[in-house]
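Down below is the structure, laid out as structure tokens.
With one protein chain held back, the other chains of the complex are shown just where they sit.
Every chain is named by a letter (A and B) in the order it is written, and numbering of its residues begins at 1.
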Amino acid sequence: MNPFTYSRVVDPNEAVTGIAAKPQGKFLGGGTNLIDLMKMGVETPDALIDINRLPLAQIEELPDNKGVRVGAMVRNSDLAEHALIRSRYPVLSEALLSGASPQLRNMATVGGNLLQRTRCYYFYDPAFPACNKRNPGSSCGAIDGYNRIHAILGQSEQCIATHPSDMCVALAALDAIVRVRGPKGEREIPFADFHRLPGNTPQRDTNLEHDELIEYVDLPAIPFASRSHYLKVRDRASYAFALVSVAAALDFDSSKKIKAARIALGGVAHKPWRANAAEKKLIGQPADEKTFRAAGEAELAAAKGYKHNSFKIELAKRAIVRALTTLGGMA
Amino acid sequence: MNTPTVGKPLTRVDGRLKVTGAATYAAEFQRPQLAYGTLIQSAIANGHVVKLDTSAAKSAPGVVAILTRENTPGFKPYPDDLTKKGAPGENRMPLQDDEVHYAGQHLGVVVAETFEQATYAASLVRVTYQAQSPIIDLPDQRAANTATTPEKFIGREDLQVKRGDADGALAGAAHKIDATYSTPVENHNPIETYSTTAEWEAADRLLVHECTRGIKQLQRILAACFGLPVEHIRIICPFIGGAFGSKGFQWSQTLLAAAAARLLQRPVKLTFSRSQMFDSAGQRAQTEQHFTVGADKNGKLVALRHATTTHSSPISEYTEPCGNMSRMLYSCPNVDVTHRLVKLNLTSPCPMRAPGECPGVFALECAMDEIAHETGIDPVEFRLRNYADRDEHQNRPWSMKNLRECYERGADKFGWSKRNQKPASMRGRDGSQIGFGMATAIYPAAQQKAGATATLNQDGTVVVRSATHEIGTGTYTAMSQFAADTLGLPVEKIRFELGDSAFPVAPNNGGSWLTASVGPAVIGACGELKKKVLDQFGHWPNERELSSLSAPIRSEFTSEPNKEERGKFSFFSYGAIFVEVHVDIFGQTRVKRATGVYDVGRMINPKLARSQIMGGLLFAISTALFEATIPDQATGRVVNSNLAEYHVAVHADAPPEFDIDFIDKPDPHMPDLGARGIGEIGITGAPAAVANAIFHATGKRVRNLPITPDKLI
Partner (left out) sequence: MADESETPLGPDCGDLDELLIFGNPETRRQFIKQVAGTGVAITIGVNFVSGSGLTTEQPVAASPTTPGGDSVKTKLKINGKEYALDVDPRTTLLDALRERLHLTGSKKGCDHGQCGACTVLVNGRRVNSCLTLAVMHEGDEITTIEGLANGEELHPMQAAFIEHDGFQCGYCTPGQICSAVALLKENHAKSDDEIREWMSGNICRCGAYPNILAAIKGAKTKTST
């Protein structure tokens, strides 16, 4: 790790002021990703501002049945096991519990998880010369390299990295809102706008500004999200990143036709991938395998595979079908 | 007289130290004025270093020394026998020139006051290279130009073997298969990474704390390379946090740590990062194995051809001996086994748990499954029809072989008869495809020279010593049992000590030979001690007599394999392994049940033996389904040099049902108690059993490991 100064803040405003003064500084939350990346030499902040003691560790209902507000410093394990989350947003609880390990979930925070960086090999090891995300303009080592874990949707010629979070896939399906505080005050970022596609600026993962602090994630009230599910496909039974994952929720009308659907995919793109095309295909249809398969086909129609990851296209379709079938069975 | 402990499920005598955190591993010895070393490594895989700029590193806080080629004191060559004849380990002396042969090659050591300072400073070293495109792949034409056909494996086993006329027999065979199996580079990945703490106690005396399963060999290496008498080198290693084939042989970090310590005149500790375990600690070489097998209409093998291509690094000749078991596991008149070695710009390979046998028996046992399927004969029945009643390669009898009983008992316990022979015919309630697969396990039963001392102290305890190792196999426990039983004392009266080069000779811990080698030495030393004591007292002394002893009574014994006996018979351990797998629509495979029956001679401690076999089986499941080290084709760097992307089995991957059973008959031709090794046999055969079960479940024959979802979807 490069040398840095360490300071601790207990107030969000103090945090924002502090980070503004440190253009190369970073907030330090659970540390599970940042310390890891600093040890790799990928992140080299000159200042760490420890935000672990900020009063942002609550999970509470929003007034007027508007949903649930989650503090940015809530640990993944606490969020996953919270009664409100388990009952109203099981997809989120399942997504969290499918990620990492109990130890890491005890450390990792909601805010930090939003900022988790890709597991692309070429990004993670600075001895690889080519990575546009780590070193803009150096080209992409993965496109012609080993790309088994890489993106099949929304990628660019600059970058085919994937977003590694499970939690964020569920949040994408739930249309969460990220509430941030900056020097100019607070703002809300709809989840779909929080993470970015790589385009020509793969070095930027999110639309969060350097001097902004994530304070809360709001989960809007979605009554049918109580019937939601997270499905994760991986190389081993646990403690592995997703090859492909699906977060889904379904609502049915009185004739058992699909009234509303929320689907997001993990492991397939630079950001948690909201499956709008698939959702559209489902509306008004009966909840059967044919419908689900058509939704999967629609979503993956634009997918593009590389030498080692083309299997993800079929895998994602099957995962969509299975996740929706599971929800259909719960109807 | 105490009841004998051999055969009893004793708990580990070192258990308390291990569960309290008091067992001291190599990196945990406090040394005065300890400084921390970090390796400088090559980012390229082929070429040479033009300039190594240490100026920034030099001025980083806390840095006290930087060892590079510029100021290396130079090393004398490794002992001859460790570099010639395809021996594992590198033949190039570290820092001897500017050539780079693989990514991660050591270019120097940065030493600082703290670990944090050393690792940061090492990141500031700037290296300029003249790089050439590395050769990474077995099929690369440039690799083919380096191909050789080595005669022997480490100067011992024949790698090119021909018996009868395989071509002729194949031409007339009623059934034939022709298939190529491949296995990837794999890394041992013990959870404890390498660590060396070197310190010069005097200008010509070196003390090293290192996790090595070759204490005496490391002592010899350091003596040779520093031009010192062997007894001036002391190696200490009471516990090893797993090895699996690593932590033996010569790797440059010991020399570099010692040279840095000498330069600095302070103890220097150099501990590998996890990622360095992928480029500096040896690995299992990639293999491609081409099988052509022929059988007659009754399912009797008529020809077996096994052609292996594997690789070494440009600075090693080590050859993964995949074909050795193909020479004799089955009765077959016409056999053709070949090995071809090419050079790749990958870190030097070395043995990894069951070297040769793991990938080789995987391929052989898949091939047997394929030919059995081809002939329409049940896989167990097929193996019984081709049972080898003697070693047809050496043309001599087995020392003892109860493999038939392993097949029969295993099939019975597993419920093999419930298997529908047709592939893709069985489904679970959750829709997953279910398959049953089986394979034969086999591993040689070797023995080496070893010595031990036994000392009766005035307090009535007996201290037994040998320069052997504890890598987790239970050496402390098993040797304490041998000593206790020989002396007729309770185990609590025995203190077995190991891990010090000052103790009597013991072989490298490997080849599943520890118990059969060190055991006889311990039994011998304790037998001698008992004789001495009885000569003196006429009986085992009581407390009063003990306390009046003027000095401890000491004995020493060296045991050597009986050459005549070893030449008369072929020595192997055997097993039959059966597994049930479930494969879901995503290609995710879970092993739900495993039944293994093993013929490994006498059980010394059934509790520990079961643990070790079970560990081998889990390692095998991991090999079959998860493990692969992936070098980037352009740069030669390993892309997944970490435990997040190099997947080893986690707890959730463990089959819910394990049934491990032993024949438990002493081998009459093994020394003393008739025990054969159990360290490696667990990982042989089992990867094939998993692959065969996947074929049975899905109808898909995957011939390249690991069998990940992408290969099944």
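We take it that contacts are C-beta pairs under 8 Å (C-beta built on N, C-alpha and C of every residue); 3 or more make two chains touch, one makes a residue touch a chain.
This is a predicted model, so every value here is computed, not measured.
Participant: Can you tell me which of B:53, B:80, B:167 or B:201 touches the chain that was removed from the display?
Facilitator: Among B:53, B:80, B:167 or B:201, only B:201 touches the chain that is not shown.
Participant: Touching the left-out chain: which of B:77, B:172 or B:376?
Facilitator: B:77
Participant: Tell me which residue among B:7, B:62 or B:397 touches the hidden chain in the full complex.
Facilitator: Of the listed residues, the one touching the omitted chain is B:62.
Participant: Please give every residue of chain A in contact with the chain that is not shown.
Facilitator: For chain A, the residues touching the absent chain are 1, 3-6, 28, 30-32, 35-36, 39, 48, 50, 52, 77, 100-104, 106-107, 237-239.
Participant: Using the document's contact rule, name the residues of chain B that touch the chain not shown here.
Facilitator: Residues in contact with the chain left out: 11-25, 27-33, 54, 58, 61-68, 70-77, 93, 96, 112-117, 120, 189-193, 199-204, 207, 209, 226-228, 236-244, 259, 262-267, 271, 273-274, 463, 465, 470-474, 476, 495-500, 503, 607-608, 611-612, 614-619, 642-644, 648-652, 654, 656, 658.
As a convention for this text, only the chains that are shown with their structure count from here on.
Participant: Roughly how far is chain A from chain B, going centre to centre by Cα mean, in whole Å?
Facilitator: Their C-alpha centroids are separated by 40 Å.
Participant: Any idea which chain A residues touch chain B in the complex?
Facilitator: Touching chain B from chain A are residues 1-3, 39, 41, 119, 121-122, 125, 127-129, 141, 144-146, 148-149, 233-241, 243-244, 308, 311, 314-315, 318-319, 322.
Participant: Show which residues of chain B lie in contact with chain A when the two form their complex.
Facilitator: 43, 61, 103, 116, 119-120, 123, 275, 585-588, 590, 625-626, 630, 632-635, 637, 639-641, 644-645, 647, 649-653, 708-710, 713
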